[in-house]
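Every protein chain except one is present and positioned as in the full complex.
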Amino acid sequence: MTTVENSATRVDNSETPVVLGGTRGGPDVSTVRKDRWWISPVITVSILTSFVVYATWAAFVGKNYYAGSSLHRDLISPFYSPCLTASCVPGSTHSPTISWWTISPALLILIFPLGFRLTCYYYRRAYYRSFWWAPPACSVVDSHKSYSGESRFPLIFQNVHRYFFYFGLIFNVILTYDAILAFSMPGEGGIGVSIGTLILCSNAVLLWLYSLSCHSCRHLCGGQVRSFAKHPWRHKFWKFVTPLNAKHMQFAWISLFVVALSDAYIRLVASGTITDFKIF
Amino acid sequence: MTTLEHHDYDVIIIGAGGAGMRAAIEAKERGLRVALICKSLLGKAHTVMAEGGVAAAMGNVYEEDNWKVHFRDTMRGGKMLNHWRMAQLHAQESPDRVQELEKWGALFDRTKDGKILQRDFGGHRYARLAHVGDRTGLELIRTLQQKAVSLDIDVFMECKVVRLLTGDDGSVTGAVAYWRPTGEFVTFAAKAVVLATGGVGKSWKFTSNSWEGTGDGHAVALWAGAELIDMECVQFHPTGMVWPLSVRGILVTEGVRGDGGVLKNSEGERFMFNYIADMFKAETADSEAEADRWYDDHTAGRRPPELLPRDEVARSINSEVKAGRGSPHGGVFLDIASRRSAEVIRRRLPSMYHQFMELAGVDITQEAMEVGPTCHYIMGGVRVEPDNGATSVPGLFAAGEVSGGMHGSNRLGGNSLSDLLVFGRRAGMGAADFAEGRAGDVPKLEESLIRHYIDEALEPFTRDEGENPYDLQHDLQEMMQTNVGIIRTGPELDEALEKLEVLKERVNNISVKGGRAYNPGWNLATDLPAMLTVSTCVALGARERKESRGGQTREDFPKADPELGKINFVSRQPAGGGFNEEIKISPEPLPEMPDELKALLEEAPK
Partner (left out) sequence: MSDVVMHVWRGDSNGGDFEEYTLPAQEGEVVLDVIHRIQATEAPDLACRWNCKAGKCGSCSAEINGKPRLLCMTRMDQLPEGEPVTVTPMRAFPIIRDLVSDVSYNYEMARKVPAFLPPPRPEDGYRMSQIDVERGQEFRKCIECFMCQNVCHVIRDHEENKGKFAGPRLFIRYAELEMHPLDTNDRRDLVRDKAGLGMCNITKCCTEVCPEHIKITDNAIIPLKERVVDADFDPVAWLGRKILRRTKRTPQEASVQPE
């Protein structure tokens, strides 16, 4: 029965009195779905777990992340760029170095790309669903006892996403610079294009696409204005990133894969397992 | 005897479509106690199905447009059977009503300079329909709903009114209703009642109307002593879906034609050129080339014949199908795919694209649609005072589709949404005035009458064996479709009236199973008396009006009779009647139009 009673005040800001409870319809089972809804969380868990395991190992190992002039290349793994510590192998660093950091240089900087992805609206969806099971799939029960979402500590910190986005942009500039350096072939004709060059270039492009398609970026570009007509430039930016934003999920996955691939490839080259094939 | 749930109000409004909500807003803003009672959830009313737009001569696209042209179009479209005063008020006030919606948050499509964009529609001389893609009705209802919610109007959802109550002096005192979720009865005492219950289309087999269109308001008004006029004028919308069978009748907006869609028969011919009536010859294109020029520039050619008033187009489609030139599923082809780009179609007609894709598996950007006439709207209805919506029963008001007179014998597309707004507001004002002027507190209700009406509604439960309400509804729809459909003949109408008598007997023998809580079988059983009453009025009117005019087409009288064009057919019952009581019908002259308005009609089109 749905009467809406007259109330004295026009807007009532109190919590709605929950007269809304009552027996739910349908059977008391976790889901009535019979399709294979669990496939998607299983795939997400497998890929993300493999990535985390690989990335942790690669970040801690602290070697074979740079293929330098001894191999006639200038290729640095995105996990280690920018390389900022005194322990960075010669040629891999382009700035003053920090001497007190003695463990792997990757661990100094990885917090930023990691934070960017961890607070990303798409990855949030992915891991809340597949790791947290809140919910594992649509209309499948989220069986946590209580739920407060992102309204309290610690998840309220998801709101800092835009700052990671800003840092991400700095990283994109650096990794783009790395991609340009990847054209240099010291002792092999000066410049050229190798498989490594292509990989680092696609890595940089995909990271730009991933960043520009970010929801915070879309908001900051123009989404936050009330009237596009009054802000024509903001509207232009917004219109440019909006179609990218629609593909944010795809960019998130592909760029993740390519980052790992870049690291693995350079690792194989740097360790001498394979030779980076020069195309021209 | 258990005590009944009871409510006192100054004004109750029955029906929460566009007209009902607009009336409620008006009365509530006067500071009165207002209740809005609706059979469905709030915001689900049939108004959401209106697609094309709301007609208002704002002149945003063609500066030449003004209320006088709109008035003329409306009267001509209605074949002069309209109440002139209603058509005048409607044309004059609709621009204000549209702009008012905008103040309440509606987001209409815009012109380049930021004004409300207007689109072309059948029978309208200029692009006049303010619209939101092809879901204007939804925009209208949501805007009014949100306004009503912000005013804190009491809403009784899923609550069906079965009867109006009247006092000894014949004035309305309240209503008896039941909650659909529980089946419990509830009474309302009110100083004034506004009927805004919409239409009657559910009595036909192929209809664009939802289950709610059972003519409840027409019927309870008649039973309470109000008059119904011109009930024979039923509009068959020319373009409803015809396939798959399960969606037959669902509306395909006239906006498809306004935006460039054309009608073709199985031979690929744009057949509408063969059906231009003399009345419209002067302003309708006579070649495809001329018609095509018109879409881009209305001064470069005359209107395409696809945009003739709905009655003309519906009859033409009917003739093509009868002549064996129909589409595979008994309609004709409506083709926009070959005339507009896929992108334009998807932007201008998103819900049509969606509807055909999902329901028929047809991509309208690639293929033609199959369409045919479907029962859509009743022009006839409760006779009201144009200025305040008052009926002949003191305290009873009506607005929207349930009221009659505004549209004459045929309604132009887009005029219904503006009708709702203009006359919804006026009925709200009328009811508020009446309530404020009515002495004392809310009227007392007569207990014994309430009990009688409740027993009447519960009767189907008392029979162990009897008719299935669904079978009865099915038989009624089949009969109305066959005998009182788009083309009518005297003998078929006589037969219809006989069959209606049989159906009435069967309704008296309905039996329903189960409990009262949300029992659709019982709900239908309580709708059937109203459906029979309005069907009888339609059949009676159709038999009496021995001419063809707008929504009334008689095969045996194929021409309009100028004498009958000055006549309303009025149905009546003594107060306290019911579906078993006899309905009397009598011809009465239309109100005389003032000379200055007559002059507007004479003016040659510019």
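Chains here go by letter, A and B, matching the order in which they are written, and residues are numbered from 1 within each.
Heads up, the rule we're going with is that a contact is a pair of C-beta atoms (placed from the backbone, for glycine too) under 8 Å apart; a residue touches a chain by one contact, two chains touch by 3 or more.
Everything numeric here is computed off the predicted structure, so don't read it as measured data.
Participant: Check the options A:F51, A:Y128 or A:F237 and report the residue that touches the missing chain.
Facilitator: Only one of A:F51, A:Y128 or A:F237 touches the chain omitted from view, namely A:Y128.
Participant: Quick one: say which of A:S81, A:S216 or A:S262 touches the chain that got left out.
Facilitator: Answering carefully, the residue with contact to the hidden chain is A:S216.
Participant: So which of B:H354, B:K444, B:R463 or B:K546 would be touching the chain we can't see?
Facilitator: B:H354
Participant: Which chain A residues touch the hidden chain?
Facilitator: So the residues of chain A touching the missing chain come out as 1-2, 4, 10-13, 15-27, 31-35, 121, 124-125, 128-129, 134-135, 138-139, 141-144, 146-152, 155-156, 159-162, 215-216, 218-220, 223-224, 226-230, 235, 245-246.
Participant: Since one chain has been left out of the picture, which residues of chain B touch it in the full complex?
Facilitator: These residues of chain B touch the chain that is not shown: 40-44, 46, 48-49, 99, 102-105, 107-110, 113-117, 132-133, 135, 138-139, 142, 146-147, 149-150, 152, 155, 157, 181, 210-212, 243-247, 250-251, 351, 354-355, 358-360, 468-471, 474, 512-515, 517-522.
Methods note: only the chains that are shown with their structure count from here on.
Participant: Which whole number of Å gives the spacing of the CA centres of chain A and chain B?
Facilitator: Taking the average C-alpha coordinate of chain A and of chain B, the gap between them is 55 Å.
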